[in-house]
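Notes follow the structure.
Yeah, one chain of the complex is gone here, protein chain that is, but the others are all in their spots.
Per-chain residue numbering starts at 1, and chain names A, B and C are given in the order in which the chains are listed.
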Amino acid sequence: MSDLHHIEGTPIFDGNAAMKGYALNKMCFSFNSEKNRAAFKADEAAYMRAYGLTPEQTQAVTSRNVLKMIEAGGNVYYLAKLAGIFGLGVQDIGAQQTGMSVTAFKQHLVDQGV
Amino acid sequence: MSDLHHIEGTPIFDGNAAMKGYALNKMCFSFNSEKNRAAFKADEAAYMRAYGLTPEQTQAVTSRNVLKMIEAGGNVYYLAKLAGIFGLGVQDIGAQQTGMSVTAFKQHLVDQGV
Amino acid sequence: MAHIVGGLATSHVPSIGTAIAKHETETPYWKPFFDAFKPVHTWLDQTKPDIAVVLYNDHGLNFFLNTMPTFALGAAATYANADEGWGIPVLPSFTGEPRLSWHLANALVDKEFDIATCQEMLVDHAFTLPMKLMFPNAGDRWPVKVVPVSINSIQHPLPSPHRCWKLGNVIGEAVRSWKSDAKVVVVATGGLSHQLDGTRAGFINADFDRFCLDAIVDHPGSLVRLSTAEIIEKAGSQGVELMTWIAMRGALPNEVSHISSTYHVPVSNTGGAVLLLDTASQPSAAPERVEHRVEA
Partner (left out) sequence: MAHIVGGLATSHVPSIGTAIAKHETETPYWKPFFDAFKPVHTWLDQTKPDIAVVLYNDHGLNFFLNTMPTFALGAAATYANADEGWGIPVLPSFTGEPRLSWHLANALVDKEFDIATCQEMLVDHAFTLPMKLMFPNAGDRWPVKVVPVSINSIQHPLPSPHRCWKLGNVIGEAVRSWKSDAKVVVVATGGLSHQLDGTRAGFINADFDRFCLDAIVDHPGSLVRLSTAEIIEKAGSQGVELMTWIAMRGALPNEVSHISSTYHVPVSNTGGAVLLLDTASQPSAAPERVEHRVEA
């Protein structure tokens, strides 16, 4: 029997994460709208304040650090909308989280198709 | 065993009603906001058009006829918000639907407490 | 482990809010209903619950037909009341207990309850007025944290009374297995018989309501076995709010002490009822039973 909370390198978006992350996730959800994406780009700090992000969340977003965003309660489905604003796709954020170059990360994906 | 659809004088808000009533109910749900209530009062016809009410629904609202609103797919919980705009409480709409005077309707409520 | 100290069930009609706002609680029409809360206040003073798990039904404040959950479990840090469109005063916000919410969510999904979790949720008069009746002097600092659970009473198909009973069972077990020393009161709001719509509008069934007030204490099975259609036939289309009482009773142990009950007709269009149960295994005394009828 696997334990949900002890799978190596695998964050679980459960109630504990949700309780921490609501403001950050709500901000990311707002990025379904082009107007909101533009407002964020125009003034990141003001936009984050308007959504009441915690200092930890603000710092994680400012530093573009996906693992820190997750630690601060972010869920990857919502964070992907934020990453899109930074021009980062799922392979870019995969590379960042694993500490690989994007080229190495893509090769890693291919290598698993055996 | 009672049959949901054959209880005397008792509309059931099921899928069939819901399919008919969506526009009307959505309009009524908007009346949780004072601004929307004011907009409706200012121009009923325009407000109903904006919500895409059917001719049957528009006619029922215009004539303040609760039974017709229900026939047109309205649900009483949402309709109560509309009735409030007209200054009608649950005893007024009860009287209207049963064809009693409000005084007689209130007496009817009291009489059942035996 | 957390401890369920008792269960409270009450009607929740909006005009209760108007009566409070207009200082009409001592009028002949309202006094018997508000008096029903005197034994409740005494009991709350004695038991001092920390948390209220409130089973109620939203009337179109937080939920609309675009997304209508069968069972909606609050998992927010705070719950605000808001304008419902008919002018009753907006009451102060409530503090949630999201750790208990998530403990309940885990237990419910594990037992195959397909809840919606709600990390932001407005609570309507069906939630706020019973709280005001329980804690009339709370001002803007409610003395309990809350976990709201809304049961769909608007859009058919509605969950069956038996499903609501089992929901209560799982909530009760889960509260009792929660690692906390919190004292929890389970509150049900809704009913009893009433009907707002159709040519039978104004229907009240005092005999059935009295049967409910007895049955819910000692033989809830006789209510749990009813179909939704039977409840509507006997208690009116909005009488389905009885589901909240059934779920509350399902969360309590089999043996309860019946502290008090009041039946007062009519409260607005409704058979007004208040019932208090204590989970102490030995009844302390005969329950206080009160019956009132508004004189024409």
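Convention: contacts are C-beta pairs under 8 Å (C-beta built on N, C-alpha and C of every residue); 3 or more make two chains touch, one makes a residue touch a chain.
Everything numeric in this text was worked out from a predicted model, so none of it was measured.
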Here the chain that is not shown touches A, B, C
Out of C:R99, C:K145, C:R163 or C:R200, only one touches the absent chain, namely C:R163
Quickly run down the residues of chain A that touch the omitted chain. 1-4, 7-15, 18, 22, 25-26, 28-29, 31-34, 37, 66-67, 70, 75-81, 84-85, 89-91, 93-94, 97-100, 105, 107-114
Where chain B meets the chain that is not shown, the residues are 14-16, 18-19, 22, 26
Please give every residue of chain C in contact with the chain that is not shown. 63, 65-72, 105-106, 109-110, 112-121, 155, 157-160, 163, 166
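Here, only the chains that are shown with their structure count from here on.
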Are the chains arranged, by touching, as a line, ring, star, complete graph, or other? line
Multi-partner residues of chain C (each touching 2 or more other chains): none
Would you please write down the residue numbers of chain B that are in contact with two or more other chains? none
